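Apart from one protein chain that is not included, each protein chain of the complex appears where it belongs.
Chain nomenclature is as follows: A, B and C, assigned in order of appearance, with residue numbering initiated at 1 for each chain independently.
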Amino acid sequence: MRITRFWAAILLGIPLIYLVVFFVTPLCMVLADSFSNKAGELTFENYATVLGDIYYWEVLGYTLWLALVTCVATLLLGYPLAYYLTLVERRAFVKRLCFILILMPLFTSSIVRSFGWLVLLGREGLINDGLLMLGIIGRPLRLLSTQTAIIVGMIYVMLPFMVLAIASVLQNLNPSLREAARDLGASAFSTFLRVTLPLSVPGIVAGTLIVFTLSISSYVTPRIMSGGRSVVSSMLIYDQFLLVFNPFLGSAIAVVLLVTCFVLIIAYTLILERKPVRS
Amino acid sequence: MPLIAIDRVTKSYGSLKVLKGVSLDVEEGEFVALLGPSGCGKTTLLRAIAGFVDTDGGDIRIAGRSMTGVPPNRRPVNMVFQNYALFPHLSVRDNVAFGPRRSGVASGEVAGIVDGALATVGMSAYADRLPQQLSGGQQQRVALARAIANKPKVLLLDEPLGALDLKLRKRMQMELKHLQQKLGITFLFVTHDQEEALVMADRIVVMHDGAIAQIGSGEDIYARPQSRYVADFIGEANILRCAVAADGSLRLAGEGIDLPYRVAPGTAEPALLVRPEEVRVGAAAQGGVELAATVMDRVFVGNATRIFARLGSGQEIVIHQTGTGEGAGPSEGDAIRIGWAHDAARVLTS
Amino acid sequence: MKLGHSWLLGGTLAASLAATPVLAQDSLVVAAFGGKHGETLQKCVIKPFMDKTGVRVTVDQGVSTVTVSKLKQQRDNPSLDIVWLDGEVSQVAEADGLFADIDPAKVPNVANMIPEGVYKNKDGKITGLSDGYYSVGIVYNKDEIKQAPTSWFDLWKPGFAGNVTWPSMSDGSGPAMLVYVSELLGGGVTNLKPGADKLKQLDVAAFYDSGGNASNILARKEATIGVLDSGAVWALADAHPFEVGFVIPKEGGLASDARLHLIKPSKAAYDFLNYAMTAESQGCIAENYFYGPAVKDVKLSEKARSRLPWGPEGSIKDLRFSDVNAINAHRQEILDTWNRDVLGRR
Partner (left out) sequence: MGGLFEKLGDRAGILALSLLAWAVLVFLILPLFVVIAISFTTTEFLAFPPVGFTLRWYQRFLADPSYVDSILLSARLAFGSTLIGFLLGVPAALALKRSTMPGINFLASLFLSPLILPAIIIGVGVLQITTALDFPRSFAAMLAGHVVIILPYIVRTTLASLEGFDASLEEAARDLGASGLVTFLHVTLPTIKPGIIAGCLFGLIMSWIDVEVSIFNTVIATSPIPVKVFNYVQYSVDPMIAAVSAGTIYIAFIFVFLLDRLVGLEKVTGRK
């Protein structure tokens, strides 16, 4: 059913007013701040700093790289789990248990989880103890405060989003399509490759988009997991706001991050729209 | 006063004209079929009556009241949807009760109405099931029960039997016809299946390209199609090219046979319609047409044999020969004489 | 839900005070620290003050940087009456004019304070009062490290490689430590390169963002040695995860303090400040969180005396303070140096 413009205006009006007051206005303030200095004058110096300095580009590049790695890794780990959950596991109670297990980590704040990571990845943590016991390593590896730790932490936080996005599409796939493929002589694997996978592309797109977006703006996880040794864009923003008390430069970094993210997302959706995936 | 009066209704989607000024009256108690191929505008017309499509021009009146601007829920019509549109989260009973509850029927009476409607379609035993637990035919009946529970003045059916298998469809056709007679409600239904229209409807509205091509009883439009389009769409038709002389007299193109009909001089491309079952093989008939033809192919279809033949002019003709057993009659490659009575053929000028 | 101070809008301070004396008298909103330090302030200042005066004090817990951010955002209509801030951060707010001047006549106990504990702006007005000193030194795990370190530069010894923890810029002492190391190597706040180059070579287990973070890293034995302030060190020592050692290096510990600032003057607020400057209150803090009092003539137990930042027999004169004003003037450069030269391409 189409909605008339009148009703669309009514239905959208209040949420829109809300968003304008509590989101767009702060956003505009950020934009205004990014063009001013402490004296309140109009200036481009913040952008000159951010755009003219290779350092900020490196940090932005690292942030995007991290988000990309997180996307790919959560996809590789999340897809099998989503597939198992929706198409392999038939017992209802096991399914429920799985869903609870997937949702639980989301309910726990990153600070709480960080205690767990310290115990798991630490020098005397479970992973090192296990590897030592198995004789795989001779002395404890440094896992915490490394690149690996950041990625593990990011995967951990983002995985549930990816799993749920993919599962919601797989769940609604018509099972007869897979049966038809098997019937036509496709092996289980080629059925997956030629039928299930292409049809689940919308879930993959939704999952990667949300994971990418959340990764780019995430702050606590990279901060905690890197042991203060790596810098991502959101940390620069936080530092400007909270350590240097220079929201002007912080705003400019935020605007650059926001614009980059928007451009990438638009490019991503355009590429997907242009090239429908072959099935 | 007709129950439904459709007056010069137009509708376009962008530059595409879907309804080009359609006018149609439907009387109370009638069973009318809107027949046509997909894209002819029949479903749009039905949805315009139901109120799901806002028309661009013209007017639809139901029981004398203009429906322009009246939302679907305030129209005295109900619809059976092509895919039934049963609410998946509601039981059969609640699906059927949906309408009566909305129209403010006292809650005590709803149960009675629901039971009655389910009984009418023979689904009383399934009242507590969910739609997905029913077969296609059962869902179809529930959709029907849901629509009639609201006691509409007009029941609109959008390809109601389209999703059913052939056998079930045949049975439901008869059931629907009987149901319509029993309830006395006006049925307006959309189909692309001419047989279905012929079996069920009192009157058939043939639609073509956003306009009505012909309205009439099944017999009418079969025997007396007013256009090449209708002739071709309803039943099987041999449509033979004719040449028109200056005085308006016709002769069969390429065959050199004069025909005892006349058309207005200057008529463009008139044609002669001969139904396959009217064509005889063999001896010439008195006061008819007789031609030479070559048999291209023959197919045995149980109660009859179909012969595909080619005339001297190169035009093809289908012959429906009843009462001939297997192996009888001409075979492929035979040169035969065929013919038909003059009054069995019909001239088409449009 | 509705805050009791929205009446401030539109009226002058005095007029509002006159109009709503009851509100002003009866409740205070105070920003304080969290964790053990916060619990100590609750026990030694807030609760006894409430018991004595009947004024209701509501605590707004938070880290100093966030508190300053809130003050900046709500400059014209602050929700806070009094704030506790880390010495490193409070100068930023002072320079920004976020504090109200403290009238010494209304805080008689100022007379009983050591002069260093009374902070004045360039016009000679009092803008802050010290509520206890601490010193940043070297904490180490005595179970693992038998020989006590003596110098800051001992942290670079190969034996400690990968086992050191050091404050990041998010921790209060981070910027000052970077400047301090630079100074020790011949640089300074305007020449951070020597410090940055040195710190880049420091093989840390992790940089910590807060005292709590550092305690946890040490307790889990991720690091066996590191730089930490005395308050957090003694709290850790009392949790006994291992035998905790603490030394003030021979170059000198880096000291700082917790400070109280007035945002919205009122009688209750002055009374609160006055109570916080009693020997009773600061003594309690020294006994519980081992911060050195800024008030004269505080009687302390043996244990508390041995844990004072200036040692059992010393005084404030033995502490080395960094030039907070200079550091704050160069916060951006310090952060940039840290991010680019210390962390960059590690």
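To be clear about the criterion, a residue touches a chain if its C-beta (ideal position, glycine included) is under 8 Å from a C-beta of that chain, and two chains touch if they have at least 3 such contacts.
These figures come from a predicted structure and were not determined experimentally.
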{"item": "Shown chains touched by the chain that is not drawn here", "value": "A, B, C"}
{"item": "From C:T58, C:T190 or C:N325, residue that would touch the chain that is not displayed", "value": "C:T58"}
{"item": "Touching the absent chain when the full complex is considered, from B:L19, B:A50, B:V114 or B:I307", "value": "B:A50"}
{"item": "Residues from chain B at the interface with the omitted partner, ascending", "value": "50-52, 71-75, 77-79, 81-83, 85-90, 98-99, 102-103, 146-147, 150"}
{"item": "Absent-chain interface as seen on chain A, which is shown", "value": "1-3, 5, 7-9, 11-12, 14-16, 18-19, 21-27, 29-30, 77-78, 80-81, 83-86, 88-89, 92, 95-96, 98-113, 115-120, 126, 156, 159-160, 164, 167-168, 171-172, 187-189, 206, 210, 213-214, 216-217, 219-220, 234, 237-238, 241-242, 247, 251, 254, 257-258, 261-262"}
{"item": "Residue numbers in chain C that touch the chain omitted from display", "value": "1-3, 6, 9, 29, 33-38, 58-63, 66, 69-70, 73-74, 76-77, 79-80, 209-213, 215-216, 219-220, 232, 235-236, 238-241"}
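Here is the rule we use: only the chains that are shown with their structure count from here on.
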{"item": "Centre-most chain [mean C-alpha coordinates]", "value": "A"}
{"item": "Centre-of-Cα separation between chain C and chain B, whole angstrom", "value": "88"}
{"item": "Residues of chain A defined as touching chain C within the complex", "value": "55, 58, 115, 118-119, 122-124, 142, 144-145, 223, 227-231, 236, 239, 241-246, 249"}
{"item": "In the complex, chain C residues that touch chain A", "value": "65-66, 68-69, 72, 92, 96, 162, 168-170, 175, 204-209, 216-217, 220-222, 331-332, 335, 339-340, 343-344, 346"}
